[in-house]
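There's a structure below that I have some questions on.
All protein chains but one are shown at their positions in the complex.
Labels run A and B following the written order; every chain starts at residue 1.
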Amino acid sequence: MELLLVILVGVLYSSGIYMMLRRSMVKLLIGIILLGNGVNILIFLMSGITKGKAPIIPADQTGFMGAYADPIPQALILTAIVISFALTAFALVLLKKAYTLTGTDDLDSLNIQDLDI
Amino acid sequence: MTTNFILAPIIVHFITAIILLCFWKKVLAQKIISVIGNSIAFILCVKLFELTLTNDYLVLQTGNWKAPFGITFISDTLSAIMVLLTGIVSLAVGIYSTSALNVSRIRFGYFFTFHLLIMGLLGAFLTGDIFNLYVWFEVVIISSFILMTVGGKKMQMEGAIKYVTMNILASSIFLTAIGILYGITGSLNIADIALKIQEVENKGLVTVTSLLFFVGFGIKSAIFPLYFWLPSSYHTTPSAIAAIFGGLLTKMGVYAMIRVFTIIFVPDNFTTILFIVIAVLTMLTGALGTLNKKNIRRILSYLIVCHIGYLIAGVGLYTELAFTAIIFYLIHDVIVKSNMFMITGVIVKIRESVDMTRLGSLLKDYPKFSMLAALVFLSLVGIPPLSGFWPKILLLKESFVQGNYVLLLTLILASFVTLFVIIRMWIEIFWKESPKPLTEEMDHFAPMPKSGKFALIAPIVFLTVVSLFIGFGANSIFKISEKAAYELKHKEIYIDAVMKTNT
């Protein structure tokens, strides 16, 4: 299972960065989304995958009994998901605006400024 | 000392933002509320700085959770300096924006976003938790995205796409680094990580993680080869926004870099050499970039890149004196760069252009403003009694003592290029005869009401006075920087401060 996730992380990172390097705006957005998901799975993986209970102490006990899942990575991932949701929504609107202004999906056409000295 | 007061400036900006949200589209109310909020926050920032200096550090364990488990907020000398600078710049730019910005921009929530941005900056400077640092970074970049793109023209979109993409990439890399760091140490508290990372056996993995942090922060602070988004986006924004971006945003990356590479990681030989090489290349490319530009905002953008190189060089030297120099430089740079961008805003108001070839004879028409601008220009260059001189000379001395002659030469070269560019700007904008006949309609500054003029000029005067104080009161600034540098080099102080104050 862990090996599978490691491969998945690798695939997500590489395809995400590959997509970001393409010339199309939509592919750029897809790349950003894939990269974000890759990071989330990486965090999930780094805590070590344990089979255990939810990290909540039952009412009649004072401490954890047996194996329990590490809650921190899940909290981190939730936060990261929320943030990447906001970023993706923003990037979507931005790219749409840029598309309506320039009328093209080609990122190379957005290089006018660096040409002028 | 444990105190809730550490959060006061953050909360004030947050409350101001909430109140502004209730006054959506009411322009005058927004301006008044924002200025009041900024003033209160400024006073609290000064108070926080004072308290930190007298108590060495302030710590807060939020939620009453003991140190490695909860989110810690800590204000040591470096944080306090950054908070004070943020307070000063946000007050100045906040007042400046009331008059400099378009009404439509204010209607679309400029001030709301502005306060969120400042809140994010303050949070990033005060937090003692690496993931919390990430969250504050995100608050800052989302706010900066909005500020950059609202009212988008084609040119702005172009810069914004680069800016957004690079910053999202930087955040992903930063988050990856945090994930790996959590995997190898099992902690997120910066002080706790610093303790646990010494026991990690796989030193190679630690170095890789540290370089991931370096790349992540490097994109945000615009180092060579990751800087190109900055010169193509900063000059497209209105001057008030560019003042905040140029003054504080890139410095946030440098602050995070200084923090991470002193407390968590101790750079090995390879990393310090990498830092120096990157610093040299950043200075060279930034300096060379300024030479063929005609747009003064673009020149300033390249100067930001160039001067980031100074700061990275100090981290690369990794001695106490070098840290003193770059903290001093940071103080000077934040104030002066913000001021420079605000001055370009006034120039646009007067002449409708930021193109050097189309400007001229400002000295004849506006002698007082020109003298003010001259003071700021010369502070940036570092003519002796003014603020830029002392940190530069310290950094030169330190690189000479360390025997790093390539760095020494580059520093001198970059300083000369800065001098050359600034003098050229001065001659082209203020001295030479205006190339085209001036008409009354071009000048949007003269017909402004008195209050509008005051709101434009007062912040510039305020920041100039601050930078004069940095220059003439260099002794006290040096002492504070020295204290901050001492704390950075002796990380036990920071770690003890966090781990031992468990309330």
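The rule is short, and it goes like this: contacts are C-beta pairs under 8 Å (C-beta built on N, C-alpha and C of every residue); 3 or more make two chains touch, one makes a residue touch a chain.
Everything that follows uses one rule, which is that contacts and distances are computed from a predicted model.
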Revision key, fill the gap. In UniProt, out of "Nickel-dependent hydrogenase large subunit", "Na+/H+ antiporter subunit B", "Chemotaxis phosphatase CheX-like domain-containing protein" or "V-type ATP synthase alpha chain", the chain dropped from the view is recorded as "Na+/H+ antiporter subunit B"
**Study point:** Hidden-chain contact residue, picked from the options B:G63, B:G204, B:G403 or B:P449
**Key:** B:G63
Revision key, fill the gap. Of A:V26, A:I49 or A:L78, the residue touching the omitted chain is A:L78
Review point. Since one chain has been left out of the picture, which residues of chain B touch it in the full complex?
Key: 2, 4, 7, 11, 14-15, 17-19, 21-22, 24, 60-64, 503
Revision key, fill the gap. Where chain A meets the left-out chain, the residues are 54, 56, 78, 82, 89, 92-93, 96
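Here is the rule we use: only the chains that are shown with their structure count from here on.
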Check your understanding: Where the CA atoms of chain A average out and where those of chain B average out, how many Å apart are those spots?
Key -> 27
Revision key, fill the gap. Given the complex, residues on chain B that touch chain A span 131, 135, 138, 142, 145-146, 149, 152-155, 157-161, 164-165, 168-169, 171-172, 175-176, 178-180, 182-183, 188, 228, 232, 236, 292-294
Study note, to complete from the structure: Note: in the complex, chain A contacts chain B through residues 20, 25, 28, 32, 35-36, 38-39, 42-43, 45-48, 72-73, 76, 79-80, 83, 86-87, 90-91, 94-95, 97-98, 101-102, 107, 110-114, 117
